[in-house]
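For this depiction, one protein chain was excluded, whereas all remaining protein chains were kept in their positions.
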Amino acid sequence: MDILVSGLLLAGTYALVAMGLNLQYGVARIMNLANGELLVLGALASFWLFVSAEMSPLLTIFLVAPVAFAGNWLIYRFLLLPLVKRAKSQGHLEVDAILATFGMSFIMVGLMLSIHGEYFTYEFLTQPITILGSIVALNRFIAFLIAVAIGAGLYLWLNHTRPGAAMRAVAVSPEAAGLVGIDVARMSAFAFATGGAVTAVGGALISTFITLDASIGVLFTMKALIIVIMGGVGDIRGAILAAIILGIVETAVATLIDPGLTLTAAYLIFLLILLFRPQGLFGRRAT
Amino acid sequence: MRQTGSVLSVNGVTKRFGGLVAVDNLSFDVAEHEVMGIIGPNGSGKTTMMNMISGSFKPTAGAISMKGARISDLPAQEIARRGVGRTFQLVRLLPSLSVLENVVAGAVFGHRKRWGRDAEDQAHRMLERVGLEAMAYAPISALTYIDQKRLELARVLAGEPEILLLDEWLAGLNPTEMETGIELIHDLRREGRTIILVEHVMDAIRSLCDRCVVMSSGAKIAEGTPEDVLSDREVIRAYLGDDDA
Partner (left out) sequence: MNSTSWKEPSIAAIVAILAASVPLVFDAYWLSVSVTAMMYIALSTSWALFSGPTHYISLATGAFFGIGGYLVGTGMSDYNLSFWLMAAIAPIVATILAALIGLATLRLSGVYFVIFTLGLAEMIRNLVSWIQNNFLGSRGLYVLTDFTESHIYWMLLIIACCVYLLGWLVNRSRLGFALRIIGNDESVAKHVGINTAMSKVILFMTTGFFAALVGAVIAPRYTYIEPNQVFSPELSFLVVIMALLGGAGRLWGPLVGVIPFTLIWEFVSIQAPNSTTLFLGLVFLLIVYVLPHGFVGRIDQINKKLKERSH
């Protein structure tokens, strides 16, 4: 029961981060391998403002979101859009995007190391509470609630507003979306920026209950990617279920076997997905 | 349904994409040296059918056999090796290879494996065959649209396919190019090749095809000589809509 509760709480933030990556890959067609570093950057902002200005991480996210949005918009507009324009094919763009975002991730790690090379340790809302008979720290629960709220808001926005519909149209087919008068480049920039903002907020939330450091981003990139692939690219329901599975399996492995094996467990899930359901949990097999 | 001497037979083939039935319980046979046309309105499942014959898609139900052996559960490369060659609806070339190398690609891995000198000689013959010999050492970017189409055809012919699949090979050509194109397929027909073609150009269908299968919404609605099927009431209705029938 403890495992289920902690796993589920962890899954909330995982799902949020995966949602950010999903927007970037599903709509803007950029496989952003600097996603984890962005998360850590959000965490660093939260840590730094808490330690230096005693600012609550719950307030920091309102600062992190617009800054990350603007930063990601600029990155898309000036670094990634030129790649989209010069790409001869989707495969070509994929390779370029992978290399460019690797470059960005290294630069971000390098900068963060020079800002704060140690662990981001701080204590925020650590008092224990009881949920369904399990004792957990309040920060985990709060982070979960905020993640769920943001995720739900995003879901409603995508499914019930005009810009949301336009964004889904670009996700399905950029060509067709362009034909019906949607500004694909703008929508892609917007999706990339929103995805980045969501990821950075996720990072700020995670930092309240997991101790991060500047170079841990790649692990979160891996997890987000595994969730997106498991759930099926662009499939929000799938991503939520995948996040829950990953959250619970990781917590179970960490509690029952060894915390050092969580990545191995994630890989095992990844391998099973690649072998048996590469189209995602809910995806329909095309053959 | 099964005729003796049929090279390819399609038996009750169905293809579903999620809830959409793209091809619905389709059956037909193609005899040796026959030119078979698959025609029908846009979205009627013609290209999907071609993709199943060439192995790009696996049928959801039913079977496709070549000379009595089932090929519909084989991967595309295996079907190609057994002698099914295809062109693509939107011409697909290998841009970083030269014109000659594009054709060598067809000769090397195809149905009859060649290598080195042998493959190059074969490629030169095929380029000559489609009238592109002069461009053998040019880069792909130097080709006009019809030349790209010719090159793709040369690549397929280089593999000496027993069954040739042409997916809207004439589409997008201007009237002069069209004449050249039809003449080229006529030549192939005279050589006695077995060809299955998907086409919208009615003149081409009339003059090239021995028989046609007409598809509408994934199902076969008529089969016979081009004259017969093109005067069939149901075929006209499928093409022009109910009001005009």
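Labels for the chains are A and B, by order of writing; each one numbers its residues from 1.
The rule we apply is simple: contacts are C-beta pairs under 8 Å (C-beta built on N, C-alpha and C of every residue); 3 or more make two chains touch, one makes a residue touch a chain.
Note that this is a predicted model, so its numbers are computed, not measured.
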Which displayed chains the hidden chain touches across the whole complex: A, B
Contact residue for the chain not shown (choose from A:Leu83, A:Ile131 or A:Val148): A:Leu83
Per the touch definition above, residue among A:Thr60, A:Asn139, A:Thr194 or A:Thr221 touching the missing chain: A:Thr221
Chain not shown: contacting residue from A:Val109, A:Ile150 or A:Val201: A:Val109
Residues in chain A touching the chain absent from view: 31, 33, 79, 82-83, 91-92, 94-96, 98-100, 102-111, 113-114, 117, 215, 218-219, 221-222, 225-226, 229, 258, 260-261, 263-264, 266-267, 270-271, 274-275, 278
On chain B, residues whose C-beta touches the chain left out of the figure: 54-56, 75-77, 80-81, 85-86, 88, 92-97, 104-106, 108-111, 115, 155, 159
